[in-house]
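Some notes on the structure that comes next.
Every protein chain except one is present and positioned as in the full complex.
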Amino acid sequence: MKKTVLKLGAAVLAASLALAGCADPDSGKTKVTFLSWTGEEQMKPILEAFHAANEDIKIEASYSPPVAEYIQTLQTRVLSGTAPDVFVIAAENKTNLLDGGHVIDLSGEPYISKVESFNTETYGRDGKAYGLSVSSWAAGYMYNEDLLKQVGYDTFPTTWDDFLVMSKKLQDAGIKPFLESVDQMPTTLSAWIGAKTNTMDGKLDDKIFSGETTFAAEWTPYLEQYNRIYTEGLVSKDVVGLDGDMIRDEFANGRVAVMNAGPWVINALRESSPDLKFKFALVPGVDGGEPFAAGAASPGYAINSKSDETKQAAAKKFLEFLASKEGVQIFHEQTRDVTVTDDFEPEVDPAFEPLASSIRNGQLYLPMIAWQRSEDILNVEAVAQIQRMIQGEITPAEVAKAMDTKLAGS
Amino acid sequence: MTKAPWRRITLSIAMILLALFIAIPLYYIVVNTFKTQGDMVSSPLGIPTKPFLGNYAEVLTDPRIYKSFLNTLYVTVMSVVLQLMVGAMAAYAMLMRTSRTNKIIANVLLIGFIVPGQSTLIPLYRTLVGFNLVDSLNGLIVMYMGGSIFCYFLIQGYMKTLPFEIVEAARIDGASTGQIFLQIVLPLIKPILITVGVFQTMWVWNDFLLPTVFISSPSKRTVVLQVYNAVSEFTTNWPMFMTVSVVALIPMVVFFIFAQRHIVNGLLAGGVKG
Partner (left out) sequence: MALLTMDAAKKSATSGTSNKPRRGLARSTSGGWKQVAGNQAFLIPAIVVFIFLFVIPLCQTFYWSLTDFTGYSTDANFIGLSNYKIIMTDPSMLAGLGFTLLFGVGTTLLVTLLAIPLAVQLNKVFFGRNLVRSLWFFPAIPSMAILGLVWRYILSPLESGVLNSTLHDLFGINALPWLSDNTLARLSVIMVGVWGATGWHAVLYTAYLQSIPGDIYEVARVDGANARQQFFGLTLPLLTPAIVVSTFLLMTGGLKVFDLPYTLTNGGPGFATYTLTQSIVVSGVSQGRYGLASALAVLFTIAVALLAFGQLALTKMIERKFV
């Protein structure tokens, strides 16, 4: 038994070594390592097109699924001095990467000026640009057109009060009105805070983080409004135990009229329920605010400041390709993301049309990416406290206060 | 002892029903591997009207799953064999000489068994960076060596039940310490080695924490990481996820069926004091 095991071990070892020792056909090329956020299947055609156009550069890509695993992989590699030449800067690691000086300034590069300024500003600081973000995602509400018709609605409400009235009508008609996943920051809250900060030239978070105002003062009214769907019994408290997939399946089977959603649900819905008629809508405005969408610039490609000059130059060529018309087109075909470069018009699913203009104009907001430090700590805290609020354990004011406490303690 | 046949039949029925109840998640996993995502959304527990084999086709034609099998096999075999060696050697030394120093060492080693993996994870990562063992399968094997302390305790407990006279006789015949260990003690403790080996194999094969933190290259993924790769950021293709899981676990099931007899025998012998 023991000997068999040892033999087996030796055989496995030999096989592994044999696999490692292949000849390298790419000698002489400038090698650029790249840790991709986009999946392997989708990234492959882009890399092939780039290699065809740049024969002297070889991109050595590795992949890590977003979000937590990617952030962790990149962090451990930065920490150990083995970070790739090109990687992505995201909401979760922006502060740490910039503070540590791990990425180079890209402002002034021609390809940076091609993208929507909202995207560049997202991954910039003090007028400098550190990430090339060629697309954005947006999330809002998705509604079942047939179910809404049953209670007399052809268009989606634009104010929160009207939305609550409609929800009540749906409920009275025996239809579950609304479900929203709260395993992350609720889409509704992100959109409302976004609408608010949009009216004050994007300065809300500056004021909170400089101590001029607090989460308690700014967030409490919105948390109170949000909590109404639970305290008024329109939505079950069980949402705290649901994730986005479960809610999507409820919607697919026609068991709920409205849900929070982004473009990523479209394909699954069309596959599982071909007859379902659905459409996106902006999150209704509250307290006189405009309807708005939650969302953010997709993570930006960044260049490692520790890489040598040859590699940085080659990496810049790679970024240039990623922002070129050809590169963006392949990227769009592979991911169906709504891109934001000036020389390519992305095709948008008709159902998603209401949110597409928000993306093209940079009218999006996500608290975690707008926050200036301790993003993950604040986000984890906020989500957990919001779950407690929905369960009726604490008040909306206490949620905001807990966030202030976290901010002060970090 | 004899029992009335009806009692045995009742027991059989009750036990089979209970076991089937316990295995419902198994049914749930397997049945959904034969469905499309749409089918699963509409009827999660039902038997598919027309079995869909596309999931298996996709998983089995993906070369990455085979690579991850090879990686996991390498890590599991190497680390379990090494753990057993280190554990058995320490247990042997400790039992051959019960001096005061060794008693102290025995207690100190116990602390190593208590330490939770998460407490040492972060500094170990830093240490392994220095040895170039991060993002390396050999680095994972080094990490799993921590399990040798666990092996040591189970083996040591078992060795106490061995008749000492055999060793004494061998020594009188002029056998060296190493010879006694290899030729007499190791064969005698085979049952416990297999038992602990199975236990550790399940741990290493299924471990999620260490590969997540230590492995970043796709070519070095272990099977559990490969399974997790099927969970994407926004949507999960559940039938696909379960198919990858089933494929990843088939080797463990086969291994288990083979080892089951030895497990019972091993535990049996180890648990008895005389």
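Residue numbering begins at 1 within each chain, and the chains themselves are lettered A and B in the order written.
Throughout what follows, a residue touches a chain if its C-beta (ideal position, glycine included) is under 8 Å from a C-beta of that chain, and two chains touch if they have at least 3 such contacts.
Predicted, not measured: the structure shown is a model, and the values here were computed from it.
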Completion exercise
Among A:99, A:172 or A:271, contact with the omitted chain is made only by A:99
Handout entry: Hidden partner chain, touching residue among A:113, A:253, A:267 or A:310
Key = A:253
Fill in the blank from the handout: The listed residue (B:56, B:69 or B:256) that touches the chain absent from the view is B:256
Completion exercise
Full-complex touch with the removed chain, picking from A:79, A:104 or A:348, is A:79
Practice task
Spell out the interface residues on chain A facing the chain that's missing from view.
Solution key: 68, 71-72, 75-76, 78-79, 92, 96-97, 99-100, 102, 183, 237-243, 246, 249-250, 253, 255, 374, 376-377, 380-381, 384-385, 387-388, 391, 393, 409
Handout entry: Interface with the unshown chain - residue positions in chain B
Key = 1, 8-9, 11-12, 15-16, 18-20, 22-26, 28-29, 44-45, 85-87, 89-90, 92-99, 102, 105, 108-109, 111-124, 126-127, 142-143, 145-146, 148-149, 152, 154, 157, 159-167, 169, 171, 176-178, 181, 187-188, 191, 202, 205-209, 213, 224, 227-228, 231, 238, 241-242, 245, 249, 252-253, 256-257, 260, 263-274
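We take it that only the chains that are shown with their structure count from here on.
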Practice task
Measure off the straight-line distance from the CA centroid of chain A to the CA centroid of chain B, and report it in whole Å.
Solution key: 37
Problem - Interfacial residue positions of chain A with respect to chain B in the complex - result: 1-2, 5-6, 8-9, 12-13, 15-16, 19, 35, 39-40, 62-67, 69, 72-73, 76-77, 79-82, 244-245, 248-249, 252-253, 262, 264-265, 268, 271-273
Handout entry: In the complex with chain A, residue positions of chain B that touch it
Key = 36-38, 41-42, 70-71, 73-74, 77-78, 81, 125-126, 129, 134-135, 137, 186, 190, 193-194, 212-213, 216-218, 228-229, 231-236, 238
